[in-house]
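Below is the structure I would like to discuss, written out as structure tokens.
All protein chains but one are shown in place.
Showing chain A:
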Amino acid sequence: MGARDQLESHRAELTGFGLTNPSGAVVVDIDDEVAATAIKDLPARGGIARGLGRSYGDPAQNGGGHVLRLAPGSIVVDEQACTATVGAGVSLDDVLRVIVPRGFFVPVTPGTRYVTIGGAVASDIHGKNHHLDGSFGNHVTNIRMMLADTTVVDVGPDDDPELFWATVGGMGLTGLMLEVTFRLLPIETSRISVDTYRLDSLDDVMTEMVASESDFRYSVAWLDLLATGRRVGRGVLTNGAHAVTDQLDPAASNDPLGYAADQIAVMPPLVPPHGVINKLTVKAFNEMWFRKAPRQRTGELQSIPTYFHPLDLVGNWNRVYGAEGFVQYQFHVPDDAVDTMVSIIHRLAAAQLPIFMTVLKRFGPGNPAPLSFPQSGWQLAVDIGVAHRRIGTLLGEFDRMVLAVGGRHYLAKDASMSAETFRRGYPRLAEWQAVRERVDPAGVWASDQSRRLGLT
């Protein structure tokens, strides 16, 4: 079958998940067959692949250029080898629907299942198991990708490892991923056994996280940044592990791998222009969220969506911040810089911003990818509405504190850092750029983020 002559395309103004900083581009719908035609057709401002648009800022936008949207493709599971080979445009949601009933789980999932496999590799996503299992790239055995000159290559940890690791975390700037093979995790049941601890201070949260991390595959803490005084940073720690068959009650034992993942609500398209997030609503929410957690409960069985993807229950929840949108500030600091983490948390709390999504996590060692975000230590993610003036000043101060201790910021969440902050956070940038220069000397792959940060 020959490539189709006509590409499906339309003009559109795109933003990331944070709904900030739109740009206009030509969106081209492609599949494997027409990918080469689409690449040959790219204008001077180049192209970038876009999955489900779940990056918060501008990495899947390309103002004045083309944005390529790859059709989902297939999901092939090799039960013997314990791997899946999946089209880069397929979502984790679709993968889970296929593999969970067959007794497998993805090696890494972020807080949403609405990301594509291509996006998962490009951002080298991490999840609640990073402290033990590393990030998504650690579990990828092969990437089939089309390069700027339209040749198709297969790369892996042992096959052109430089290009492989430059593509992991490379924000789609090394080539167009077509298909990814990654290892699966065998599971006995689709339930997660969860231990929950409600902890009254930040110190308690951090101490408990360090104490319990080797015992649980999954671990994450939610913090209340609107609490005051000694309760600043109080939180709820949830540690999880895949439940085994013996843990299920008799009714559930009939269908140990049952899996249902549905949205229960969708945010209405019209929300008040300033959103529904303010200090009063968030303070009430935080208090409720904190109080509803048990002081301590062990072995509670939760579903995969409940434990891993609670926000996916509400479609388009990103609209709660109103039309002006929001940013997610996510950064890492090494273990020996725990004081910096504590200090930033206290300063965020002192600013009394209406923040309800604050997630603290431990990271294990990083992988060989030059632009991969996770490294050993602590990471924090907070959502902040951009309607709040002067957050630029506050985040700028945090940037300097993070960089001073050898920390860095996550490109998939970044929407506001400076080129200088990026360069200092990723000292191996030149190594990555050398690989990119080899596979894309003309600079065909480009995004708003790559221009803003001087990535390419």
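Keep in mind that, in the parts below, a contact is a pair of C-beta atoms (placed from the backbone, for glycine too) under 8 Å apart; a residue touches a chain by one contact, two chains touch by 3 or more; residues count from 1.
The definition used in the following text is that contacts and distances are computed from a predicted model.
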| item | value |
| --- | --- |
| UniProt protein name of the chain not shown, from "Decaprenylphospho-beta-D-erythro-pentofuranosid-2-ulose 2-reductase", "Sodium/panthothenate symporter", "Thiamine pyrimidine synthase" or "Branched-chain amino acid ABC transporter, membrane protein" | "Decaprenylphospho-beta-D-erythro-pentofuranosid-2-ulose 2-reductase" |
| Candidate in contact with the missing chain, chosen from A:Ala148, A:Leu184 or A:Val327 | A:Val327 |
| Residue among A:Arg45, A:Arg69, A:Arg113 or A:Arg319 touching the omitted chain | A:Arg45 |
| On chain A, residues whose C-beta touches the chain left out of the figure | 11-13, 18, 20-25, 45, 57-58, 62-65, 323-325, 327, 386, 391-392, 395-396, 415-418, 420, 448, 451-452 |
